[in-house]
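Of the protein chains in this complex, all but one are displayed in their positions.
The chains carry the letters A and B, assigned in the order they are written, with residues numbered from 1 in each.
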Amino acid sequence: MSEDTSTRRTHMADAPLLEVREITKFFPIKSGLFGRATNSVRAVDGISFNVLRRETLGIVGESGCGKSTTARLIVDLISPDKGDILFDARRLGTDLTLNELRRNVQMVFQDSYASLNPRLTIEDTIAFGPIIHGVPREYARRLAWELLSKVGLDPKRFAGRYPHEISGGQRQRVNIARALAVKPQIIILDESVSALDKSVEAQVLNLLLDLKKELDLTYIFISHDLNVVKFMADRVIVMYLGEIVEVGPVESIYAETAHPYSRSLLASMPSMDPDHRSEHVALAGDPPNPIIPPSGCRFHPRCPIAIPKCKTEKPLLHIQKTRGHLAACHLTAQQQETF
Amino acid sequence: MIEQKTIPLDEYTRSPSYWAIVLRRFSRDKVAMFALAIIILLFLVAVFAPYIAPADPLKGSMLRRLRPIGTPGLPLGADELGRDMLSRLIYGARLSLFMGITPVAIAFVIGSSIGIAAGYLGGLFNSLTMRTNDIFYAFPSVLLAIALSGALGAGVTSGLLSLTIVFIPPIARVAESVTTQVRKLDYVEAAKASGANNFTIIRVHVLGNVLGPIFVYSTSLISVSMILAAGLSFLGLGVKPPEPEWGLMLNTLRNAIYVQPWLAALPGVMIFMTSIAFNLVSDGLRSAMDIKS
Partner (left out) sequence: MFIYALKRLIYVLPVAIGVSLICFMLVHIAPGDPLISVLPPDASADLREQIRRSYGFDRPLPIQYWIWLKNVFQGDFGTSIATGRPVVEELRKAIGNTIILSLIATLIGFFFGSLFGFVAGYHRDTVIDKIASFISVIGVSVPHYWLGMVLVIIFSVQLGWLPATGAGPGGSSAWVWDWTHIKHLILPAITMSVIPMGIIARTVRALVADILSQEFVQGLRAKGLTDRGVLRHVIKNTAPTALAVMGLQLGYLLGGSILIETVFSWPGTGFLLGQAIFQRDIPLLQGIILVLAMFFVFLNLIVDVLQSALDPRVQRG
């Protein structure tokens, strides 16, 4: 079944809507007497992936694995050291302007309060994007009102309020409306529901699903919560220390997990069903220092099944059983060969 | 398409803005209101000096030199050249207020421009401007003001210039630090992500959040500026005689403390009163803006 849906999806949209190619970002670390850059954190280390039209691409990983940096690199809030961003087969910097890209790819951040200007009313916040893109003020206000009712907030009650006067869930709805205001095709949700209470979170997730259907949106859904990603995503990327270790359709990622890191992540995930609480050993230790990442496979010091090769040779992404499912692990690559 | 589903935009609840709340809190602060009333009164006195003053502040008479307070016809006495004290104090409000407030006002404009630009742009521009700023900041303010106007010579212009240079660095420093904080917030990132240029982001998202704190800080400098400006004139810098200015009056009456001590101290009362009023208003503004939500 998973086979079927994924083939259908690829046929539907042959060209990816967004392509990320070999994107890299190192943050210099200043130290020493003269504040020279003596080292760098390899936040995102040469990753590539596609985002297909109308899909929800989940990105998971521990904090510090580079998920959020990836999101910011896509819309150039952080400039990459290397790599390309292509939207609709047009390359950023040559035949796509930053403005065009940002109009089409919007972001919703984790901290609902910090992402709203405390001095602007909610309608002014939502109308800001359209106004700078040349929509007359009065139209922009009407659009803001329309969007407010679309995200489930009564404009008459909320348009004139300030961010501190409303709840976290309501603020995140405002942030979604603000993102929608410039009519984007892709919305990056960077831990957007992580700070909310469980019941509020579910409401916002349902709202996101409804909006996606209604407005033909594409989501990049970043979260550390694997249950939520399972609920939302069509495909999932697993990141570890700035690299992609596994990518594939959500069903096969969760059912036929190929990479030992993904397996440990899933093992540490609280089950929704109390009878099926996992007995597996959760991930041991903290992620290693991203300044000096381990040699070979970056996961090998924490990996329960590492072999000597893992220490010396960097595994590449290998095709797994299911179509579109790739994993970067020497062992699963061997298993595949024996099949 | 949008205008088809017309929602009546007029009937909805609008919350009071941040500044409306601040203003309401400020207006309930009795001490600050009293101080503000004093400042307004001083301004009125300065503006309408010709109508209020009983005599010409520059016209003296050798026969009336150093008359005590309460002399008939001379309610606050007469100074060392026999000029009417009350009239000189009234006219003195003009130059004294001008010399005290103008440097802070100009420094507010220049200092916050420098600081906001440095804080928002960061990087090399920030390092260069802020390190240059540190050099001026390395002088005690009194010393820098006196050094500059001492070298430039006496006069209103050189006094204003020196004081303005003194107040730019501290304001730029505060502006830089609040802007750096705001720049890192998600709503600025979100505004960038919606495609706004730097100018628009600064205008809509940065200024509204940084100008308040910078403004309050600057108002707290007015009191210092009043004391310093009068101090320059007191040293023989700044305003030149025979213009009526409180600091200069204090200087020229200094030798009279053995003859008419309380008369000689009068101009200082005015400086003190103005300075404390500005300090109280500034404190009131600060606590009015300190809203815990």
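We take it that contacts are C-beta pairs under 8 Å (C-beta built on N, C-alpha and C of every residue); 3 or more make two chains touch, one makes a residue touch a chain.
This structure is a prediction, so every number in the text was calculated from the model and none was measured.
Across the entire complex, the residue among B:S87, B:N126 or B:S141 in touch with the chain not shown is B:S141. Here the missing chain is touched by one residue of B:V45, B:A78, B:L97 or B:L237, and it is B:L237.
Among B:I38, B:L211 or B:I276, only B:I276 touches the chain that is left out of the view. Interface residues of chain B with the unshown chain, by the touch rule above, are 131-132, 134-136, 138-143, 146-148, 150-153, 223, 227, 230-231, 234-237, 250, 254, 257-258, 261-262, 264-265, 267-269, 271-272, 275-276, 278-280, 283.
Heads up, the rule we're going with is that only the chains that are shown with their structure count from here on.
Centres computed as Cα averages put chain A at a distance of 50 Å from chain B.
Chain B meets chain A in the complex at residues 2-3, 5-7, 9, 11-15, 17-18, 185-187, 189-197, 200, 204-205, 208-209, 293.
Contact residues of chain A toward chain B in the complex are 72, 75, 77, 98-99, 102-103, 106-107, 109, 111, 114-121, 128-129, 132-133, 139, 141-143, 145-146, 155-157, 159-162, 164-165, 175, 178, 181-182.
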